[in-house]
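For this depiction, one protein chain was excluded, whereas all remaining protein chains were kept in their positions.
Per-chain residue numbering starts at 1, and chain names A and B are given in the order in which the chains are listed.
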Amino acid sequence: MKTLILRWLPNGRRTVIGIPFTFLLLFFLVPFILVVTISFSQQQLGVPPYTPLTTLKDDVYSIALNIGHYKFLLQDDLYFATYISSLQIALVSTLLCLLIGFPIAYYIARASESVRGTLMMMVMLPFWTSFLIRVYAWIGILKNDGFLNQFLMWLGLISAPLRIYHTNWGVYIGMVYSYLPFMIMPLYAHLVKMDLTLLEAAYDLGSKPWRAFIEVTLPLSKNGIIAGSLLVFIPAVGEYVIPELLGGSDTLMIGRVMWDEFFNNVDWPMASAVTCAMVLLLLVPMALFQHYQTKVLEESKR
Amino acid sequence: MNVQIQERSAPAAGRQGKGFVQVIDVVKKFGDAVALNHVSLTIEKNELFALLGSSGCGKSTLLRILAGFETATEGKILIDGEDLARVPPYHRPVNMMFQSYALFPHMTVERNVGFGLRQEGVPKNEIAERVNEALDLVQMRRFAQRKPHQLSGGQQQRVALARSLVKRPKLLLLDEPMSALDKKIRQQTQFELMNILNKVGVTCVMVTHDQEEAMTMADRLAVMSEGEVVQIGGPTEVYEYPNSRFSAEFIGSTNLFDGVVVEDEPDHVYVEAPGLPARLYINHGITGPLGMNVSVSVRPERVLLSRAKPQQPYNWVQGAVKDVAYMGSYALYRVELGNGRMVTANVAGLVLSQGEAPSYGDEVFVSWSESSGVVLTK
Partner (left out) sequence: MIKPSKPMSVSVLGLGYLFLYLPIILLVIYSFNESKLVTVWSGFSTKWYATLLDDDELITAAWLSLKIALMTAFASVVIGTWGGFVLARFGRFRMLTLFTAMINAPLVIPEVIQGISLLLLFVAMEQLLGWPQGRGVFTIWIGHVMLCVSYVAIIVQSRVKELNLSYEEAAMDLGATPFKVFFVITLPLIAQALISGWLLSFTLSLDDLVLTAFLSGPGSTTLPLVVFSRVRLGLNPEMNALATIFILLVTIGVVAANQYMRAAERKRAREMRMAFQSESTLAETDNSPVMARQAEGASKPALLTRKGVQS
């Protein structure tokens, strides 16, 4: 309607939309369809390491769908435990991020205007440095003879080192550390936009600060909470590096299982099937994210 | 009401010629919503024509159609005899001064003003010459090297004007030209803008929601409402002789009395309004049957207040003063009639100072002369 640019060149418009569209289609959507297809084929030795789905033999064109991988995924207890454990680890990490991130975002948003920018820059700064390095940094802290245990023992709080490295706790800490800014960013954006006279009005009407927080601030930052939680939860479910480096051999996560199927067992069809299962797990949160994004888009149009 | 009514000696005011700009039966729909409903207008050469209406009345849509940013669903637009329907905005002999001015923030004043000429491939030295000329016209030459953010609002407006005039468009569009300015400098800017426009002699269409602005600046104006043109005419004509309740109430404020025509002669009309003690007498005829429902509009500044019953047998009513607002040069009275209706009257300062001024609660008579009422049939 308002976007008249290139309306005068109807073909130009189509080309301009078409080129990035095709790029995304080719490198985003088509690969997905391939993953689904290959999850129905079988492992074989050779290049590529999977059998074709369709064969043409004696003029008979036949399609063979091997649903064995899915059957296995549904029946095997270990896989089931993996789904549950992935979701649980992601959920706990998200909640921890929210609990830690909200107060930080809140106080940054309420800080004086002159320092807000610097404070936010300081939140983002570590995350411009390598993700790998940041996770690596925690190994030195969490190890049995690491800095944390040295410190706690020096304080005399514990006599034997705590086992955190190579446990789920290590994974939680790593996740929170890595994903915290993704929580703080949207929360901050919502909190800083909030009209403070609303709080003044609430106080004026006799609301105590904590009531005003519960009844005014929290509902107004709802969208920020949703956005932040999804930004943490979805990638956390499929995380590979953190459980690999900080988790134990018993830390079951779906991204790790898929990686092992792919690289260690060279079972591409099985890895594809696991990927499909992961997508299914994430379908609801991703749909929510998409819904939220379009909502933001439409709001900004007005 | 301090509407300024001002006769301008513009060459084409009121005259109906062939029309330099012709808007013929234009319809614009956005989906199911109708933004313009069969609008037709004729604008004469060198005329300053205002589209006046509240937001959402379609005036901006019409302006954007003239500029080429929107295409009309139906109808035709002719400028200087040329149909512009298929001409893209960048090939139209039409330029616009935007409401926000839309000065390119990354270019200096000079480059902003020269932008349009550069698109046409005008030779460099000619560009420089014409840019300087345009900047001289708006007295902004000494700011040529500044960036837009280094200018005040009024200065930005003048640069925007220079930029839209430098290409010598056949039609200049002004989108709410004063709305971004501080109230204090608005009036002076209006006169400056009119002077410049008269000097260069360009046909203008201006969009505004501010009726004072339209009355001050325009040679003629079109009052628009809900996608339709309600009335077209010179400022005085529209103010003094509104053709509808909408026009009467939108331009200035007015008192409306609803009634029925009981006598209709070529030189006068009697209207009987329920609840009023006397009949309404207007010294012009109307076209319409007896018994027709009409409204009579009486401007507050035409209303007289007195303690004694007026001599005339018509055009009076009795009431009690409910509100008095002192406005400086005049006072605004609100008088409650017996039936609960309110009548507004402007009483000039001179009258007030003569002692007799009624105050809150006083019983007064409201009256007006036979030439003060206007009969509205729609």
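Heads up, the rule we're going with is that a residue touches a chain if its C-beta (ideal position, glycine included) is under 8 Å from a C-beta of that chain, and two chains touch if they have at least 3 such contacts.
Keep in mind that what you see is a predicted model, and the values were worked out from it rather than measured.
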{"item": "Shown chains that the omitted chain touches within the full complex", "value": "A, B"}
{"item": "Contact partner of the left-out chain, one of A:141, A:162 or A:220", "value": "A:141"}
{"item": "Full-complex contact with the absent chain, from B:94, B:134 or B:343", "value": "B:94"}
{"item": "Residues belonging to chain A that touch the chain removed from view", "value": "1-6, 8-9, 12-13, 16-17, 19-21, 23-32, 34-35, 38, 48, 100, 103-104, 106-108, 110-111, 117-134, 136-141, 143, 145-147, 150, 177, 180-182, 184-186, 189-190, 196, 199-200, 203, 223-224, 227-228, 230-231, 234-235, 237-241, 244-245, 255, 258-259, 262-263, 268, 271-272, 275, 278-279, 282, 286, 289-290, 293-294, 296-297, 300-301"}
{"item": "Contact footprint on chain B, counting only the chain that is left out", "value": "67-69, 88-92, 94-96, 98-102, 104-106, 115-116, 119-120, 147-156, 163-164, 167, 180-182, 184-185, 188-189"}
